[in-house]
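Only one protein chain is missing; all other protein chains are in place.
Lettered A, B and C in written order, each chain numbered from 1.
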Amino acid sequence: MKNETRANLIKQGAIWAFILVELAFFSIAGEFLSVTETAFMDFDNMLLLLKQSAPIGIIALGMTIIMINGNIDLSVGATFALAAIVLLDSMTWPFMQTLGNWAIPLAWLFALATGVVLGAISGLIVWKTGVDAFIVTLGSMLGYRGLVFMYNGEQPTSHLNWTLVDFAEAQFLGLHTATWFLLGAAILLWLLMTRTVHGRNAYAIGNNRDAAVNAGIRVGPHFLWNFMLIGFLAALSAVVFYSESGSVNPNDGMLYELWAITAVVLGGTKLSGGYGSIISTLGGVIAIQLLRKGLGHIGADTETVNLVIGLILIAVLFLDRQLNRKGKEELRT
Amino acid sequence: AFGEAHSSYTIGITQNNVGVDSYQTTYEQAFIAAAEENDAVEVVVLDAGGDVARQIAQMEDLIQQEVDAIIIWPTNGEAVIPAVRKASQADIPVIVTNSNIAEQGFDFVASFSGPDNITQGARSAEIMCDRFKAQGIEGEAQIVQISGQPGYTTAIERAKGFEDRLPEVCPDVTLVETQPGDWNREKSQQVMEAFLVKYDDIDGVYAGDDNMGVGALNAAKAAGRAGDITFVGATNFAVGYEAMAAGEYWGSIYQSPVDDAEAALQTAIDVLDGKDVPFLNYFDTPKITQDNMDEFTKPVF
Amino acid sequence: MQGFLARQGILVAFAVFMIAFAVANPRFIDIDNVFGVIRSSAILGVMALGVTFVVIGGNLDLSVGSMMSFSTIVVLDLHDKIGPTLAIPSMFAMTLALGAFIGILVGYLKLNSLIVTLGMLSAIHGLTLTYSGGKNMDIADKSGTWFSVFGQGSVAGLPMPILIFAGLAIVLSIILSRTPFGRKVYAVGGNGVAATFSGIPRARVVFMTYLMSSFCVATAGLIQASRSLGSQNTVGQGMELEVLAAVILGGASLLGGSGTIFKTVIGVLILGFIQNGLLLLGLAFYAQYIVTWIIIILAVWLDIAAKRGGLWSRIA
């Protein structure tokens, strides 16, 4: 029993250890390579790190649940963009303009509703047709992106509202608005996954779908809820991010799905489902953002950044495997 | 030229998407080279990879690192405005390069340095129109347009400049269809193949850059129809220049990433030195056609 | 007959589709257009053939797009440096080395293929940028080289890219369906543990599928390079998902163990003709996204509905 807990700690601790290594490396390397005087481990810089992790982070939290469930969602990037468009565009609608600042919460609501609806579409298709979520959402990824372009052609959709920007840029107790959303979502989802029946069922379904079906868990509606949840979170991420930036390109959010999945896997969640943790995903997100930030800090150029990020990803996967090996007597299959 | 007083400036740059095409790559190299030649500046060179969130994060990082000035090549001319405002609130002058940000942000920007994409589009329209007039088909010519990657300011502005100017100079030329070629030669070749099937009469092709223009040219050559078509691009690439020399490609807009990069850096230094710089610091992007191409050196990219 | 409809749903969909477009615009079935579409699908198609092996073997390959950029850039660069005769084999060797690297990671080290190839997507892009210095790569003397034969040549009126695509499809189809190796690929993808218990060297089979995938990528890069005799660094960017869409459209299960080369070819053609057909109809480019979405889901849905004998999923 003791051993198991330790094994579990090693499993889940790997990502945090990796973060520490990154911090140490970039702090030291930064001393030699960085042209600026400020230290990498500066407190404000770490606060920024959390803030900058938010856009992909919030999506990755949702992806964790979807993946624990044994599914995957490739459409989140497009959902993110479409929710952003609704957020910004709705504020220009005539009736909204008469509402003054009350338009803001309403616009958020519209955007979040968009995310939930898009999630529901994917979820419903997965449930009713039985087509694998990877395929359904690969399709949705194209389809939703098509909707994004349909909305406003190739033009960016913009509406800069300074009240909104000030809210998004605010810092409360030192943490940025985006950070609060990221941490808040993480805590709520952590509670959802560890404390509630819905969360435990999610693990059961991802772990052994037939068993869950046999045990009478309503797998279909369960999927639907989770896809609505990730749609909501993708939209929430868009709300948080675009409240600050005020303009969305139709290409925005491309590849976010892949980065979110990467963060989730780095956090140790199994791609096959049934195992994973929200908190470790947070670690995965921070590890990636740290890597980007750090490489920028030490002045790595574009090609190096691409090369290093790709190889680090593989290296972490490799390390994780080595840590979780049972030893020589393991079955060689 | 610089005294001890301002021994060293640290200038940060966040670029749009290096490596996506050779223009941006050459820009980056020219920028670094220019910085290295100048002992008085050190540069932090970042690339947003086309992602606006990453670019905003990089702006924040540069502000946090307390650089002396920031040059930004916006991924989205509006989305970066709040980040630019943050920099200006931190008393860091911001210079926008290559493609401008939206007017709302002008208050927070020290200067813009770059080409005028609207004018470029307009000039391409003029090149096309002049050619048709020379051929005597300005009364009935039909053209197609292959635009850049949907959503990018440069693509949008060039298309707008072209579409607005064309009816002014050649009111009877019809633009029958526009499809994006994503700045991609192969994609644009496919688009052109479909155009060729669809339309029996194509007299001109306007492409958002020469890379795509050459893709369209390749498609027309394969279909044996290249001789009947006037190809006009923008941002003259080496391939476009060669095709012009071979007499297959009519014209383009000469725009040097080296000029672009050096102008941006110089503008930043001038701002830091407290010099008076114009707000819109366009560098010239002249027309280049088969007729006048000897006046230009072949682009290095 | 109903059984046939069900089993070959994808073919039926394809036929319906072609007829609808042909009615809307007769030029759609113009022989030049048909050849044109197949020719421009050939590059995607050749890549999809290789990825079919990987997917049947139970893995994914998201690196093919950036690997294709790599091959294209390398062969173009080497063309002027060491001449086409040496450039082609050198490029194949380098691309196969990348494939072997992925094969070792996924096959022998058993790392998750989605993440490995995602990492390689990024890493190979970095490699290509380093190799090319970020510049476009162009052959200096475009009219004086026989290198253009792979992309622009034709034999008996048939364009070379089509011939290469067709030839490779036939050879690979035979390998997959008729040889022991092909059987092993299905076995490894169907149940890797049981395959190991049957004495099948799972790691080597997986390794080989990636090698085949990279071979196809190298071939695609060759056609690409030869077709335009110059290229950007990003020529293959984003193609990985298109390739995957084609393979899935053809009915290969992402869980591995099922799919055929023939169906992949159909998948490739459907994507190519959708793109072309919508373009001919003058629909905005985004219509293509939406139609592809619908077609992918419908095709896969009908495919599995036929297998389970009912339209609606049985999961409650």
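FYI, a contact is a pair of C-beta atoms (placed from the backbone, for glycine too) under 8 Å apart; a residue touches a chain by one contact, two chains touch by 3 or more.
Keep in mind that, in the parts below, contacts and distances are computed from a predicted model.
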Candidate names "Dihydroorotate dehydrogenase", "Hydrogenase expression/formation protein HypE", "Ribose ABC transporter, ATP-binding protein" or "Heme exporter protein C"; UniProt protein name, chain not shown: "Ribose ABC transporter, ATP-binding protein"
Neighbouring shown chains of the undisplayed chain, as defined at the top: A, C
Who touches the missing chain here, C:Ala194, C:Leu281 or C:Leu311? C:Ala194
Which of C:Arg39, C:His79, C:Lys135 or C:Lys184 sits in contact with the chain that's absent? C:Lys184
Residue of A:Gln12, A:Asn207 or A:Thr304 in touch with the missing chain, whole complex considered: A:Asn207
Touching the missing chain, which residues of chain A? 4, 195-198, 200-201, 203-204, 207-208, 210-218, 274-275, 327-333
Touch list for chain C against the chain that is not drawn: 174, 178-180, 183-184, 186-187, 190-191, 193-201, 257-258, 309, 316
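Keep in mind that, in the parts below, only the chains that are shown with their structure count from here on.
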Thinking of each chain as a vertex joined to the chains it touches, would you call that graph a line, ring, star, complete, or other? complete
If you count the contact pairs for each chain pair, which pair has the most? A-C
Measuring between Cα centroids, which chain is at the maximum distance from chain C? B
Centre-of-Cα separation between chain C and chain B, whole angstrom: 33
Chain centre separation (chain A, chain C; CA means) in Å: 29
Each of the following residues of chain C touches two or more other chains, namely 125, 129, 134, 285
Pull out every residue in chain A that's touching 2 or more other chains. 149, 153, 302-303, 305-306
As the complex stands, chain B meets chain C at residues 18-22, 24-26, 28-29, 150, 177, 179-180, 183-186, 189-191, 193-195, 197-198, 211, 214-215, 218, 222-223, 237-239, 242, 301
Per the touch rule above, chain C residues touching chain A in the complex are 62, 105, 109-112, 114-116, 118-127, 129-130, 134, 192-193, 196-197, 202, 241, 244-245, 248, 253-255, 284-290, 292-294, 296-297, 300-301, 304-305, 308, 312-316
List of chain C residues in touch with chain B within their complex: 25, 27, 30, 32-33, 36, 40, 43, 125, 129, 133-136, 138, 142, 152, 224, 227-228, 230-235, 237, 275-276, 279-280, 282, 285
